[in-house]
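Supplied in C-alpha cells, the structure appears directly below.
This part shows chain A:
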Amino acid sequence: MLKEGEVRIPSGCAISGIFSRSGKLTNGEKIITSIATMHDRSNGLGGGFAGYGIYPQYADFYAFHIFYDDNEIRKEAENFLYQNFFIVNMSMIPIRKTKKISDEPLILRYFVKPLDARLHETNLDEKEFVARMVIKVNTTIKGAYIFSSGKNMGIFKAVGYPEDVGEYYRLEEYDAYCWTAHGRYPTNTPGWWGGAHPFGMLDYSVVHNGEISSYDANRRYIEMFGYKCTLMTDTEVIAYVVDFLCRRQGLSMQEMAGVIAAPFWSTIEKKSPEERALAEYLRNTFSSLLITGPFSIMVGFENGLMALNDRLKLRSMVVGEKDDMTYIASEECAIRAIEPNLDRIWSPRGGEPVVVTLDKKEVK
Partner candidate 1 sequence: MSINYIYPPYEVVRDFNKCINCKICVKQCANEVHTFDEKRGIMLADDTKCVNCHRCVATCPTRALKIVKSDNTYKENANWSADSMKEIYRQAESGGVLLSSMGNPQPLPVYWDKILINASQVTNPSIDPLREPMETTVFLGSKPDKIVRDETGKIVDNLQPQLKLSTPIMFSAMSYGSISYNAHASLAKAAEKLGIFYNTGEGGLHEDFYQYGKNTIVQVASGRFGVYKDYLEAGACIEIKIGQGAKPGIGGHLPGAKIVGDISKTRMIPVGSDAISPAPHHDIYSIEDLRQLVYSLKEATDYKKPIAVKVAAVHNVAAVASGIARSGADIIVIDGFRGGTGAAPTRIRDNVGIPIELALASVDKRLRDEGIRGNVSLVVGGSIRNSADVVKAIALGADACYIATAALMAMGCHLCRSCHLGKCNWGIATQIPELVKRLDPETGCNRLVNLVTAWTHEIKEMMGGMGINSIEALKGNRLMLRGVGLNEKELDILGIKHAGE
Partner candidate 2 sequence: MLKIDCTDKHFSEIGKLIRETKETQIVIDNAQGHRYIASGVGGKEITINGTPGNAMGAYLDGCKIVVNGSAQDAIGDTMNDGLIVIHGNSGDATGYSMRGGKIFIKGDAGYRAGIHMKAYKDKFPVLVIGGKAGSFLGEYQAGGIILVLGINTDSKTNVGFFTGNGMHGGKIILRSDELPDLPEQIVARKANAEDMQEIEQYVKEYCGYFGNEPKDILSKEFFVLTANSANPYKQLYTSV
C-alpha cells in the first residue's frame, strides 16, 4: 500500500481553537477537552495541536520538532542541521506512554538559529533561509520530517484520537495564549505521523477540515516558488499558500482570505469602486491560489489566529467570545464544553475571515 505522500488522501475532520487577546497563558487541558467533544468527527487516524507562546525561554530561536524513523536518519539530519544552524538546545520531546498511541518515531526538539556564514553565503533573509532548509530536510532526507519550525510555538501531532495525542504529548505542561487542535478522518491511511495536522511552516500552523477540489491547481502553482508538496494533503498546500501570500508577498490575513476564498465575481461587482478594484486585483493576480471545495481552516501565526470558511460555506464553523477569549470550533458543543457562558456566538459567513490578534505584543 502506498504511504502518505505517495498517494493523495482526502480527509474530513474536526477543528478547535482558543485565543486570548490579552495574552493570558493557559495550559493544554482545555483545548483537549474541546476537541474531545467532537470525537466522532475523527477516526483515530490523526490528531494534533499547536500552541503559541509556549517557549518564552527560547523565544528568539526557531523550535524544530522533528520525527525520525531511526537513529541513523537522525544522525544524517543532525549533520545537516549542524552545517546550517547554531543549535542552542536539543532534547527528546517529553511524552507519556499510552497504549492508545503506538508505532511512534523518534521525536526530537531543537532550538536553532541560522549560522551567519550560511545566511551570508546564500544571500537569503533569515525566514526564507529557514523555510528552504526545512523543505530541504523534508524532501531529501527520507525518514526525517520537520513538522514544526516556528519561534515560540510548537506543533504536536500523532496517529491516534486527538485527546489521546494531547495526553501523549503532556500538553498540560505547556502554557500558550493560543491553541489550535485537530482531529482527523482520513479516508484511507498508512498511519503516518507526519500526515496529521496541524501542518506548519515557520510560525504559521494550519488546521483544516474538508477536502479541497482545487488541490492540484494550487499545488502546481505554489511549487513554482520553491515549495515542495511531499504529503499530498490539502493542509500542506494551504500552509504553503498562506506562507507565500502572507510572508513572501506581504498580504494581510484579510487580503489573503480575498485570494484563497475570493468573493464571487457577482459579489465583487457590487462593491464600492475602491474595494472592487482591490478584490479584482487580488483574485486575478493570484487566480491559481483560489481554493474551491469545502474547507474550514484555522491559521495560527505570530500574535494571532485566523479562521476562514470556503466561500460557499460547505463546512461548519462557529466562533464564540467571552471577555478577552475567542473560541473557534467545528461545532458549538466544543466551545460550550470549555466555556458555557459565552458573551457572543456566531457562524462567520463563507469567505469572511475572522482574525484575532494580541492587544499588546506581550503575553502574561
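Regarding selection, all candidates are chains of the complex that A comes from, given by their letters.
Everything below uses one rule, namely that a contact is a pair of C-beta atoms (placed from the backbone, for glycine too) under 8 Å apart; a residue touches a chain by one contact, two chains touch by 3 or more; residues count from 1.
Predicted model, so just to flag it, every value in this text is computed and none were measured.
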| item | value |
| --- | --- |
| Chain A in this complex - touching candidate among 1 or 2 | 1 |
| Complex interface listing, chain A residues touching candidate 1 | 8, 10-12, 187, 210-218, 220-221, 223-225, 249-251, 255, 262, 264-266, 277-278, 281-282, 284-288, 290-294, 312, 314 |
